[in-house]
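The structure that follows is given in the form of structure tokens.
Yeah, one chain of the complex is gone here, protein chain that is, but the others are all in their spots.
Chain lettering (A, B and C) follows the sequence in which the chains are written, and residue indices restart at 1 in each chain.
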Amino acid sequence: MKNKVSFIVDFFSYGLKGGSSYYAWLGILSLFILPWAYGSYQQMVAKGMIVAGFTDQISWAVYEGNFVFLVGVAAAAVTVVFPYYVYNYKTLKNVVLIGEMLAITAVLLVMLFIIYHMGRPDRLWHLAPIIGIFSWPNSILTWDVIVLNGYLVLNLICAFYNMYKRYTGQPLNEKFYMTFVYISIVWALTIHTVTAFLMNTMATRPMWFHSLMPLKFLATAFAAGPALIIVALLTIRKNTKLEIPDEAINLLSQIVVWFLGIALFLLLSEVVTELYPSTEHSFQLKYALFGMFGLSKMVPWSWTSYLVMIGSFVLLLIPRVRKNYTFLPIICISLFIGIWIDKGYALVISGMIPSPLGEFSEYTPTWIEIFIIAGNWAIGLMIFTILAKGAVGVMLGDVIHPSAAGKEVAHH
Amino acid sequence: MPEDKESEVKREGVDFSKRAFIKTALIGGIAVASGAVIAKKIVSNIPNTGLTNASVSDELQQDRVMKDKEFVVMSKEEKDRMVQMFVSEYKYTA
Amino acid sequence: MKIKKITKVTFGALVAGTVIFGIGHFQTQAQQEQPAQQAAATATVTECFESREGYTARSRVENVVPEYGYPNIKCSQTTGGVLWWGDPYDDTIPMGDMPDIDDITKGDYLTEDAVIKPREPQLNYFNMDPDKHCVMCHDGKAVPFPKDKKPRMITMHQDIVEDSMELMHGEGAIWCLDCHNATNRNTLIDHRGKEISFNQPQKLCGKCHGVEYRHWRMGIHGKRIGSWIAGGKKRWWVCTECHNPHTVQTNRFQPLKPEPAPALPKGMKNADHESVHAPSAAGHGEATPAAMH
Partner (left out) sequence: MPAEEKKEVKGTTISRRQFFKQAGAVSAAVAAAAASSVIAPEEAEARTTFAEFFQNNYRLMTDEEKKEAIARLEQRHSEEYGKKVTVDGSPAMKDVLFGYALNIQKCIGCRRCVYACVKENNQSRHDTEIQWIRVIRMEKGNFTVDDMDKGYPNSPNESFGIQVGGNAYKNAGVALEGQHYYQPERVPEKDAFYFPVQCMQCEKPPCVKVCPVRTTYRDPDGIVVIDYNWCIGCRMCMGACPYWARRFNWGDPNLPAEEMNPKTHYLGNRPRMRGVVEKCTFCLQRTRKGRYPACVEVCPVGARKFGNLLDPESEVRKILDRKKVFRLKADMNTYPKFFYFID
């Protein structure tokens, strides 16, 4: 117990220590906290969700979109865990923990966003099994609650058990550890699939109501997630002594290309399927792509996102560009933003336009909403920075129990 | 040669003149009769057109629009089956 | 050194933010109070019509059910129509007898608890004697009876019946005295010479419009308020409460001013995009892959 406490203390105190650029980064992120606090107070305490841009016509919007997108980011940890443990891809040795830290952060952020999406977060306990009513298995939302919390727990166990064993210099209990690793690999696929089911089981929203949705969700997630991991790895490599081989980054950028290609193919087949017969079911997609009846707020967003995705795909196909580590993070960041627009903004919102009664309206996020979203992301990045920093410390052997210092134990 | 052709045409015209006359008369007769019928119809309808049209457009318009919209009207069997379902599956749970 | 600087900047930002936050909060509170004042300022309409403008004007009476402080009716502030009935039977009388109809449904169970809003008290033209009204003039002496029922123009009574000059009903085949009783103008009359009260015009209308009358009797045509329970007490609307018998041929219902449109969704400035719609029509529709018949 004492060891565990000292591990936690050491882990986080290492995570909070750093050079001046590290503090500058955290300082920049903390600048978002004030408007976030203001927005949160307005929405949670003073006035309710009316401060955001929601309407009865567009009742799911950017909070839900960020939720959907971040579930994908969380699921993407599997793209490093899977090759490392299943294919024994050793170059990913130092990457796995970063991936798991990203997954933990993303799930936490998912939960943060969903609390903002709820009208009555104070009644969250109604959803708790036994003391509340947990309408499982009828409501897909309850499935999502299970898979997301399960994934969080699995990742916490895998990552922190591994790190704790490194910290104390003890060997891993392979059976115990690998069981959780394999479960978490399968689980990662379920979280995004179930989130897709959450939307595509709504028969009344034609844009979501097709069976490609879970596939497309996974494909975009496995492009956006590794893109973020690449950026994180390059930053870590630049700023710490942690060894991250080029092969690891190359593997990840290949994963990005492959899944981005699949995502674009699925997008194409969706567009053709909807637009050629041009039934009323295509209205949502048409609104997103071309605008309808003079309403076209979504058009620049969706085209930006598609062009960024196509452009990144073409660029990343070229090995020379993929291996250029000055261009690669730029492409990765823009791709990440492009997929965020597609899933986090365009998909959720245009799916609600028109309403089931054929009413067209548009969505305008309010400043308070933007404050909250930016603040949530800043909090997420802050958590990720600290967790990743701590993990790097563990991997470097800087975070280590005094008794274990100097010991060498073989680890995964 | 041109004279020959002309005379031939004339000859044909003369040859078939009787039959042509009957034909013309018949067609003319039918035309006149049907014209009269149509005229009668039109004339007899004139005083009422305003009101009839108004009535038609007011009363039947929605019917027409509904047909264009093609909302599916339930068949008698369908309705009976549905009502039967409502009745038989009703259960009161306090 | 840098850390100190960053801390200073962050602290400064915190203070500034708190100030902005405070100002914003109070401003928004002030904004909230405005609409409530506006709502209180609107005048209250206390008289409104039920179905047909100009036919039944009803006054709002407060505290019909004192326990709840109900008015008997609530009036629309924008169109002058009744929007809500507190007491559905207020001001009504029993329907009285109704002849049986040979319908396949069982019996005529509804008539027992049927009430209507009487029309007769509203016939107050020259209302010096409560029993007279129309008979004041149409007593056979002051105004002579027409000898036949041949349709002809009359110039009388445009003050009571605005459309008396352009009778649409029957497309010129009938005229005033086919419905109005020549000898007792306070009543209506059917084709067999039976006197019919203005309270019960359906007894006259039903003579020609049999299908509508039967459907009305069944409760699937026309309007009723009160109890939905079969056999429960209901106030029935009679024919003339909805239809203007003089112009029914062109206007089944008299056009009304509609209640205001719903508020536009947040962020929308107008509904112009709706008029851009190429109105679809023959679109198959979600529900509707097949044809109507």
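One rule holds for everything that comes next: a contact is a pair of C-beta atoms (placed from the backbone, for glycine too) under 8 Å apart; a residue touches a chain by one contact, two chains touch by 3 or more.
On a predicted model such as this, the values are computed, not experimentally measured, just so you know.
Asker: Let's see if you follow the contact definition: name the visible chains touching the chain that is missing.
Answerer: A, B, C
Asker: Of A:Lys4, A:Lys90 or A:His126, which sits in contact with the chain we cannot see?
Answerer: Of the candidates A:Lys4, A:Lys90 or A:His126, A:His126 is in touch with the missing chain.
Asker: Touch as defined at the start, partner being the missing chain; which of A:Tyr41, A:Tyr89 or A:Phe134 qualifies?
Answerer: Per the contact definition at the top, the residue touching the missing chain is A:Phe134.
Asker: On chain C, where is the contact patch with the chain that was removed from view?
Answerer: 32, 35-36, 39-40, 50-52, 67-70, 74, 76, 79, 81-85, 88, 105-106, 109, 215, 218-232, 237, 242, 252-253, 255-264, 266, 271, 274-275, 277-289
Asker: Under the stated touch rule, tell me which residues of chain A contact the chain that is not displayed.
Answerer: 47-52, 54-57, 59-60, 117-124, 126-127, 130-135, 138-142, 145, 198-199, 201-205, 278-280, 283, 352, 354-359
Asker: Residue by residue, what part of chain B touches the chain that was omitted?
Answerer: With respect to the unshown chain, the touching residues of chain B are 57, 61-66, 68-69, 71-74, 79, 82-83, 85-87, 90-94.
Everything that follows uses one rule, which is that only the chains that are shown with their structure count from here on.
Asker: Chain A to chain B: how many Å between their CA centres?
Answerer: Each chain reduced to its C-alpha mean, chain A and chain B end up 66 Å apart.
Asker: Just the number, please: Cα centre separation of chain B and chain C in whole Å.
Answerer: 40
Asker: Residue numbers in chain A touching 2 or more other chains?
Answerer: none
Asker: Where in chain C do residues touch two or more of the other chains?
Answerer: Touching at least two other chains: 283-285.
Asker: Can you list the chain C residues touching chain A in their complex?
Answerer: Its residues touching chain A are 2-3, 6, 9-10, 13-14, 17, 20-21, 24-25, 28, 264-268, 272-274, 276-277, 283-286.
Asker: Once bound in the complex, which stretches of chain A touch chain C?
Answerer: Going through chain A, the ones touching chain C are 20, 23-24, 27, 30-31, 34-35, 37-38, 41-42, 46-47, 53-58, 279-280, 292-295, 360-364.
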